[in-house]
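As you look at this complex, bear in mind that one protein chain is not there, while each of the others sits in place.
We call the chains A and B, going by the order they appear; numbering starts again at 1 in every chain.
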Amino acid sequence: MKNPTAYPLKEVVTRFGGRIEGDAATLVNQVATLENATAGQIAFLTNSKYRKQLETTHASAVIVAESDIDATHLPRIVCTNPYSYFAKLSAFLNPLPEVKARIHPSAVIGADAKVSPTAQIDEFVSIGEGAIIGSGSVIMAGCSIGANTSVGDNTRLYPRVVVYHNCVVGNNVILHSGVVIGADGFGIAMDEGAWLKIPQIGRAIIGNNVEIGANTTIDRGALDDTVIEDGVKLDNLIQIAHNVHIGAHTAIAGCAGIAGSTTVGRYCRIGGSAGIVGHVNIADGVEISPFTMVSKSIREKGTYSGMNPFSEKEKWMKNMAHMRHLDEMASRIKNLEKELEALIRRG
Amino acid sequence: MKNPTAYPLKEVVTRFGGRIEGDAATLVNQVATLENATAGQIAFLTNSKYRKQLETTHASAVIVAESDIDATHLPRIVCTNPYSYFAKLSAFLNPLPEVKARIHPSAVIGADAKVSPTAQIDEFVSIGEGAIIGSGSVIMAGCSIGANTSVGDNTRLYPRVVVYHNCVVGNNVILHSGVVIGADGFGIAMDEGAWLKIPQIGRAIIGNNVEIGANTTIDRGALDDTVIEDGVKLDNLIQIAHNVHIGAHTAIAGCAGIAGSTTVGRYCRIGGSAGIVGHVNIADGVEISPFTMVSKSIREKGTYSGMNPFSEKEKWMKNMAHMRHLDEMASRIKNLEKELEALIRRG
Partner (left out) sequence: MKNPTAYPLKEVVTRFGGRIEGDAATLVNQVATLENATAGQIAFLTNSKYRKQLETTHASAVIVAESDIDATHLPRIVCTNPYSYFAKLSAFLNPLPEVKARIHPSAVIGADAKVSPTAQIDEFVSIGEGAIIGSGSVIMAGCSIGANTSVGDNTRLYPRVVVYHNCVVGNNVILHSGVVIGADGFGIAMDEGAWLKIPQIGRAIIGNNVEIGANTTIDRGALDDTVIEDGVKLDNLIQIAHNVHIGAHTAIAGCAGIAGSTTVGRYCRIGGSAGIVGHVNIADGVEISPFTMVSKSIREKGTYSGMNPFSEKEKWMKNMAHMRHLDEMASRIKNLEKELEALIRRG
């Protein structure tokens, strides 16, 4: 995608800071990777592993850190955090489609719902009774907003998002297609040979500046609320169970699952396909490796893993056969140590 | 959420049984946790771990078991199963929105479809040719019901559920948003360097009193049917492959996956993110830990696990490095035992 307007580097640094080495009049109209950039595009170097690509890139300019300033002769913007600089510049060069203030005639708006006159409500959208849609928000085709749910300002729901009744979605939130917020949590009680449903009467509360990936589900609370704090970023196909509380600025990768009533701290990073059992607490700043099952609380900041290695299947199976005998192996080692010690002592 | 009506405890026990200790005229209008209850609410004690909260709760009354009768001076309902008692009382205090018998004018109803006059069909719903919707059922916005599919009585489909053609959904079923029932199973045959699709001509059959969580998928059978028996409870983001058979009253937690043609017994409990390979049988009453991969049949009732522990990543990686050498470790222990025995024998 080529941006219709090109900007000289000097205008870029006026907007976003940093300083220029080389020709400040160099025009750029799009961001790109070093490898695939074409003329008129600006690339970036965030990992010295890719320094070699500077020699062959067709980019017209590059964003680099102070430490990489001599790695190229291309016109370059020097800044402290090239990756976030690139993020800001890319957002500037690739603005979202303009919000069209309107309610599509096919949309169904419930009684007493309050839709801001600057919001965009697309076709086949349902807005429940008493729901609120804030200014500048975009509710794309086929979304369903439950009764008395409130959606903040400048929030964007891609097509086919469902938010159940009585929930809260903050400002500047992005919900991707297929996201389901506020479905009933998995609450059941065994009663005379059958499961009774526990009504789920809490809410799901989504803070400001949260982004949630496609087909991720966040259940409403059973009695109290499920809470996703400000700045949390969730990837696709994640399950957040009822009464979970995720602290601000925590990021969770795809296919992870967090069971009921668990509290995750602020600034945590949780890897793909990881899981956390219910009713535990994870401290601030904890990093969890992908494919790790967290089965108890983590009280200290740090990186934790429970991930298996892998190898050729035949070798793996041969090694794994011993997993069911580790306890016996440990006893045999202990036994050997004792016997050997006795033997040595006897001399 | 405050219920508009408050009920005296004596009316509660008239409806749901149990006996009252303390003032039978105490009014309650909502259920709550011990920790967050406010005046007018009734809490419950199911786990003696929370007994201490009885001292500080603001609840007006509490549901307790006989064994906890002296744990508080608050007005209390004494019963044998406080958790199921609470479930029933909560359902009474928090009724679902009334069913509005109607077909929204935007809904598209196929030829020869039979929609009960007491069913509620909301906006943007598609009902295929020859489909049946039972009495008192609610099909919320944007659901799609395939041709010749039958949905029973008093069943509720939340917005954006899809049930493909020729499937059967029972009575008193709840399907949450994003659920897909009856999509094609993953049936492919390799033929001259490319995959051929195996047409999936079986059905998906969902029994009575089943609840299925958001974005869970249940594929139709390849030739025979996929069957979910009565009273099964499925959490969010679960994958049930073609020709799986789940026995009555089994409960499965989020992100679990069950591969094709596997049979799961009655009253099983399967943990979050667990998996079961295809073509195996799991006995009645089996409990599977979260994050466990079941790679063969389980013939005896019991609890099974294959879950890894976890620890600080650095330590974990150091330990895991030996996983690929367990077989060698076992041989070395055996060898040591032999040599030591020989040494001892030699005296």
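Of note:
The definition used in the following text is that a contact is a pair of C-beta atoms (placed from the backbone, for glycine too) under 8 Å apart; a residue touches a chain by one contact, two chains touch by 3 or more.
Keep in mind it's a predicted model, so treat the numbers as computed, not measured.
Only one of A:40, A:75, A:128 or A:142 touches the absent chain when the whole complex is considered: A:142.
Annotation: of B:7, B:44 or B:164, B:164 touches the absent chain (contact as defined above). For chain B, the residues touching the absent chain in the complete assembly are 106, 108, 124, 126, 142, 144, 147, 160, 162, 164, 166, 178, 180, 183-184, 186, 188-191, 193-199, 201, 215, 217, 219, 223-224, 237, 239, 241, 255, 257, 259, 273, 275, 277, 287, 289, 292-295, 302-309, 311, 315-316, 318-323, 325, 329, 332-333, 336, 339-340, 343. Touching residues on chain A toward the chain that is not drawn are 1, 30-33, 36, 81, 83-84, 86-88, 90-91, 94, 97, 104, 106, 122-124, 140-142, 158-160, 174, 176-178, 209, 211, 213-215, 231, 233, 235-237, 249, 251, 253-255, 272-273, 290-291, 307-314, 316-317, 320-321, 323-327, 329-330, 333, 336-337, 340, 343-344.
Keep in mind that, in the parts below, only the chains that are shown with their structure count from here on.
Mean C-alpha positions place chain A and chain B at a centre distance of 25 Å.
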